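Omission of a single protein chain aside, the complex is shown with its protein chains in their original locations.
All chains are identified by letter, namely A, B, C and D, in their written order; residue positions are counted from 1 within each chain.
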Amino acid sequence: MSNFTIPVGPLHVALEEPMYFRVDVHGETVANVDIHAGHVHRGIEYLATKRNIFQNVVLTERICSLCSNSHPQAYSMAIEKIAGIVVPERAEYLRAIADEVKRVASHLFNVAILAHLVGFESLFMHVMEIRERMQDVKESLFGNRMDIGANTIGGVRYDIDAERIGYLEQQLAWIENALIEVVALYRSNGSILGRTRGIGVLSHADALECGTVGPVARASGIRYDVRVKAPYAAYDRLEVPVHTLPDGDVWSRAMVRLAEAQTAIDLIRQCVRDLPDGPTTATTERPSIPAGEAIAKCEAPRGELIYYVRVGESPKPERVKWRVPSFMNWDALRIMLRQAKIADIAIIVNSIDPCISCTER
Amino acid sequence: MKTLTETMRGLAARSPWIYRINAGSCNGCDVECATTACIPRYDVERLGCQYCGSPRHADIVLITGPLTARIKDDVLRVYAEIPDPKVTVAVGICPISGGVFRESYAVHAPMDQYIPIDVNVPGCPPRPQAIIEGVALAIDIWRERL
Amino acid sequence: MIMPASLEMRLAEAAASGIRYTSETDAKGIACAWCTLARAEDLLPAAALLKAMDARLSTITVFQPKAPPAAAVAEGEEAPPAPTFLGGDVANDGSSYEIDYHFDLDGDTVTLVAHVPAGGAVDSLTPLFRGADWPEREMMEIYAVGVKDHPDPRRLFLDPGIEGAVLERLIPLSTLINSATTKGLWEKIMAQTGSPT
Amino acid sequence: MLANYSALFAVLAFPGGLFALAIGLALKGADRRLAARLQRRVGPPLAQPFFDLVKLARKRTMVPDIAAKPVFLGAPLIGAASMLLAAALVPIAGVYTPDPALGDLLVLLYLLTVPAVVLMVSGSASGSPFGAIGFSREMALMLAYEGPLVLVVAAVAMRTGAGMGARVSFSLSEIVAYQQAHGAFLFDPMLWPALLAFLAFYPANLGIVPFDIPEAETEVLEGPLLEYSGPALGLFKVMSALKAVVVLSLGIALFFPMAPAGLAGLAVQLAKLLLLMLLGVTVLRVSCGRMRIDQAFRFFLKWPLALSLLSLVIVSFA
Partner (left out) sequence: MKFFKIFARNLIQGPSTIAFPFAPAWTPERLRGRIVFDLAGCTGCRACEQVCAGGAIRFDKTPQGLRFMMWHNTCVFCGLCTFYCPTKAITQSDDWHMAHAAAHKFEMAIREVIPYTTCSVCGLKTLASAPNPVGVVPPFSAEEIEQHRQLCAGCRKKAMAERGATS
């Protein structure tokens, strides 16, 4: 068995995004991993201080298209806190709906990619087709399949009427049925189990030590979900179950995501049921934002997303800083990859649902 | 003899293989490219397209992202590895103009300063049907070059 | 979810040189506390206290607060001493750094605020929080602030081809080397869309 | 019996050469088409593998700077040539009996290892680390599946030999003839374990999921093929199309060669090939995921090896 170093990335077909690892291997086993980051660094924190407060709603949405609803949501929440804007109740529910729609699509994408990495193309396509229904929902309700543009400062930019609610519920019913079948498949399929059980284990203690968040933490038994611990939008009025699993392996993370996708469908239904009447934004004009600073958090599909915004006298913010869930989970990757097989590298990396464009900004 | 060459070219043009380069995209265009290339609803395989893992097998290159400083050299190197004749499609507005990231210190958009681009597909991100439209345009260009 | 009422007192004990503590609770009952340290040296003991309370380090924000407008000085009078943060020894002159350490306390947020003069350095939190590694590396590359005893002070995201402290410098927009200036674009659009109106 | 073919014609035109290539490409096309249908897609036209070849022939072959050029370009040539020869070695019941001068089953066994060796050589010649990993995986996998194959062949050879009064017979023509006279081995319970072992062997030899480990796109970027382009890559496609025909024909010859004579025999052979391809290859590859190399290695040592050994033992004591 020989020792050599293989480069993984930056342009690698198994990696959705450019990232670069230098992996020292001993035969087929990983000896050491060095992460070189920065390939998707676009200097957005710098750009955010060069654009005005309203342009930043759109700029933050472009940090990453998979969590593209969470960024403007947290950013808007921080600005609203500074300006003391009270978001109308209907808008809070609509924000929760947008959040959950994105969560379903994002989780299904990750779980589908897992099947792709295992070489199970049929399952990959099957799950992607289910996700495609959610993409249709996004395109029909919001006008775009990825960057849905739901949020604005003081509320939301979209509304749903009885006809659209009917369409939404019809799609949800279809997706819900399809998901039951998919969950059973991931629970029982030999190919999936053989490649994911006991792989890339992150123990409860390690998960705490690394400060992991989101499904990665919950799959290691950490019961933390921003929607429950620090509710925002309409989540304080919704029943949000938190799914945890004890094992912390690749399979557990996939199962937590699938369970959350199912829960998300239920949450959308709750929102639609309780949706109050009223305006969708606090003002129709651009509100004036006084100087101040604030922190806002929300649960992105990958975990806790935190924004810090400081506004001065100018229309441009003085500082916008955010930390995305993948930023914390990256470090845990080094633990998961210890003694892994080469064949499992991509599967393990994918299991934290890495969002490089979020992390590197 | 000429007709035989023409026929062969026509046959060859039915096998455009696609390769994707992510030059620092936000995931949006990238995920949409993957969706377009891989899922049954859009099935580009019926057009003879095949998604390949190696740049050496590629005919049509889909480039996404605003070309960040860190990835620039890698992108140029990989692009050079793609054998001619090839056609390049810029997917999304980032490679075309830099989009929202223009004027950042870490971004080198537009891409056409460094790589000849043949087809632009604007959108943020473009929907899969728009990407198919771009690929169809690219295949027409590619047939001429073959 | 409920922040211990004793937090202010305990932080004041841990940070010997003094603190300024404010706390607010929003409509949904989520608390957010700010604890400004008079001296950056108190950072480690204060962070250790939070660690003992099972806090999680969320992230670190660094920036240069703008200096307050200079007070008008009457003729013949001596100019007042330059303002400092919390009466400490770090000048509030627009060049000092404010470093905010955001901690999560089971849903609530506690922020420790430390001030460091230009060219100064701050203690690394990595001995207490493994997750401080990357945020501190990032801090060093986007501002010229130092971190003492950081285990891996390499650059994190910035390409070696980019000069450091990017958020601090007045960047002569990369547009100089790169034709992506918005102005240049509009000129090309005008040239290609016909009549000169 | 059309026994007097010139060997050259057999290798270049029928049943090897152009004929086998056409069949191989058509089988690949059918495979892709059915896979697409199972996945709710339209899929490519049947002739897609042929279009791909034409396209590759028109592209440029690029040789990496660090590659050993003669080996890099020679390897695919040798691979394709070996499969041309191999295709001429497999009898088609009622249609074609190979010239004994070309070689027997043992020669065929050797030829069948050539593509794997070629992939290893080209992987290491390309100088890419993924090529190197592909090399070691290909080697491990070959070690794992060659053993069972040899035992399967030995069991069949012994069974035939015993039936014909000799100890063993390594002549495929005799194996086919014996079955035509005494009934197919497919219905011989003594050889059922060997049949199962063979069913595990050929997906590994053809490099399809779950055993496409050396060429796994998402792990080692198509491994040995990573650096190939243009006509050289086309040669690999030719090799792989021919190999599909050879391996499936071998299976037919070993276990179920029954067919009428003449053109009808040819039609039956084609139908068998198509059925094997669709049921054995396509359905298998779309209904599961990839194994890890250690899992595959353990799998082969556990099941196919034991099964083929069992058959051999039964046959030798019968």
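What we mean here is this: contacts are C-beta pairs under 8 Å (C-beta built on N, C-alpha and C of every residue); 3 or more make two chains touch, one makes a residue touch a chain.
Nothing here was measured: the structure is a model prediction, and the numbers come from that model.
Note on the chain not shown: across the whole complex it touches A, B, C, D. Contact with the omitted chain, checked across A:Ile82, A:Leu141 or A:Val213, is made by A:Leu141.
Remark: the omitted chain is touched by one listed residue; of B:Val78, B:Ile96 or B:Leu146 this is B:Ile96.
In the full complex, subunit A contacts the hidden chain through residues 51-52, 54-59, 61-62, 122-123, 126, 129, 136, 139-144, 147, 149, 152, 157, 181, 184-185, 188-189, 285-286.
Touch with the hidden chain on the side of subunit D covers residues 36-43, 283, 286-287. Mapped onto subunit B, contacts with the missing chain fall at residues 40-43, 46, 90, 93, 96-100, 102, 112, 117-124, 126-127, 129-130, 132-134, 136-137, 141.
The criterion applied here is as follows: only the chains that are shown with their structure count from here on.
Separating the centre of subunit B from that of subunit D, both taken as means of CA atoms, is a distance of 35 Å.
Subunit C and subunit D, compared by their mean Cα positions, are separated by 64 Å.
Annotation: 27 Å between the Cα-based centres of subunit A and subunit B.
Multi-chain contact residues of subunit B (touching two or more other chains): 40, 53-54, 68-70, 103-107. Counting partner chains per residue, subunit C has residues 157-159, 166, 171 touching two or more of them.
The touching residues of subunit B, when paired with subunit D in their complex, are 8-9, 11-17, 40, 43, 45-46, 48, 50, 52-54, 56-57, 59, 81, 83-85, 146.
The residues of subunit C lying in touch with subunit B in their complex are 157-159, 161-162, 166, 171, 173-175, 178-182, 185.
Across the interface of their complex, subunit C is touched by residues 68-70, 97-98, 102-110, 113 of subunit B.
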